[in-house]
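A single protein chain has been omitted; all remaining protein chains appear in their positions.
Which chain is which? They are A and B, in the order written, and residues in each are numbered from 1.
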Amino acid sequence: MARVLINAPAKARRGSVIEIKTLISHVMETGFRVTNMGQSVARDIITVFTATYNGEEIFRAQLFPAIAANPFITFHTVATESGVIELKWTGDNGYSATEQVRITVE
Amino acid sequence: MLRLAALTAAAFVAAALAGSGEIPLSERRSSYAHMSPETKAMQDGDTDNPGMLWVLDGEVLWRAKAGKAAVACAGCHSDADKGMKGVAARYPAYDPKRRTAVDLAGRINICRVERQQAPELARESKELLALATLIARQSRGLPIKSDDERLKPFIDAGRTIFNGRQGQLDLACAQCHDDNWGQKLAGITLPQGHPTGYPLYRLEWQTLGSLQRRLRNCMIGMRAEPHAYGSPEFIALETFLMWRARGMAMESPAVRP
Partner (left out) sequence: MSKGEQDKKATRRDVLKIAGALAVGCATPSVTVSPAAATPAEMQAAVAKVIGDATLNVGKVKLDIPPLVENGNTVPCAVTVDSPMSATDHVKAIHVIAEKNPQPNVISVQLGPRAGRASVSTRMRLRDTQNVLAIAEMSDGSFWSDRVNVIITLGACLEDLI
């Protein structure tokens, strides 16, 4: 069950720059850890995060093992029109999660 | 129970000898005060605080029907924000049926077994932490209550543990957290050690954990054999720590380095 916390304004003035904050639960296993028994712990991270605004991509990020667990990413975008901002996370072992937020632009 | 009785007897002796190191009520501070502005900001924002992810999970579990009785927590307790307000601030609590102190995790499991007819949730499991964090969140900002006379033997037993030297380093909790709080120990500021923020997201763990997990870490750090989760020793210690922090505001789920 993907748990996500998103902070995005529900309403914005047309043309204003808004900040979107995202926090998703994920262990972000680096692949560099070794257990007490000497076994390597396999990498398991989110590798790509994208945001689209009414279908058009507005932000893309590549994540590496150096991103802390429960990745926190914030970015900005211009509030152009009302609609849906969709956030998507993909990663190792076929991981995929999406969340949508609606925005009203006046 | 026998061990607890022995500890209580020892408490009468210990109380006479120790106790002078106790922090005056007005000087008590949450370790929130010692944190950097960035870490404080991480705790303060509901969408910045990774601990809130467990609250989200807890909300789902709260409403899920479970066990042979097929009843959800919400079935008896209504919404968590109504039914659980102030609850975590007065746990561990005295259970008259069992005639002992029960911590919040233990109470959740009692409900699971007796009301939902579902198996217990493992200590420190995702599910149990999610429910405990959801419940603790409902006490945020509320003062810790510790005024139940029936808890006195457990508070005394907890005080004995707190003041007693243990482990290879032969240290008592009180020596760091009563006598030397605010001073540095290898780069970190020693906190007073209050339970106001638990369960909390610890940056060191990169996940959320219970007070007892933190206590186990401390004991391992002191090279002492850590008590088991849910043990009478930990429940007594937790009861004492809540009494020691009486009146202080809950801040769960906190963020700590």
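Criterion: a contact is a pair of C-beta atoms (placed from the backbone, for glycine too) under 8 Å apart; a residue touches a chain by one contact, two chains touch by 3 or more.
Computed from a prediction, not measured in an experiment: that's the story for all the values here.
Colleague: Applying the definition given at the start, please give the residues of subunit A touching the unseen chain.
Modeller: Subunit A touches the missing chain through residues 17-19, 27, 29-30, 32-38, 41, 53, 56, 58-69, 71-78, 80.
Colleague: Provide the residue numbers of subunit B that touch the chain removed from this figure.
Modeller: On the side of subunit B, residues 35-39, 41-42, 124, 126, 185-188, 203-207, 209, 216-218, 220-222, 226, 257 touch the unshown chain.
As a working rule, only the chains that are shown with their structure count from here on.
Colleague: Could you put a whole-Å number on the gap between the CA centroids of subunit A and subunit B?
Modeller: 32
Colleague: Which residues of subunit A touch subunit B once you look at their complex with the stated criterion?
Modeller: Against subunit B, subunit A makes touches at 1, 3-7, 21, 23, 25, 27-28, 68-70, 72.
Colleague: Would you tell me which residues of subunit B are touching subunit A in their complex?
Modeller: Per the touch definition, subunit B meets subunit A at residues 45-50, 52-54, 56-57, 60, 206-207.
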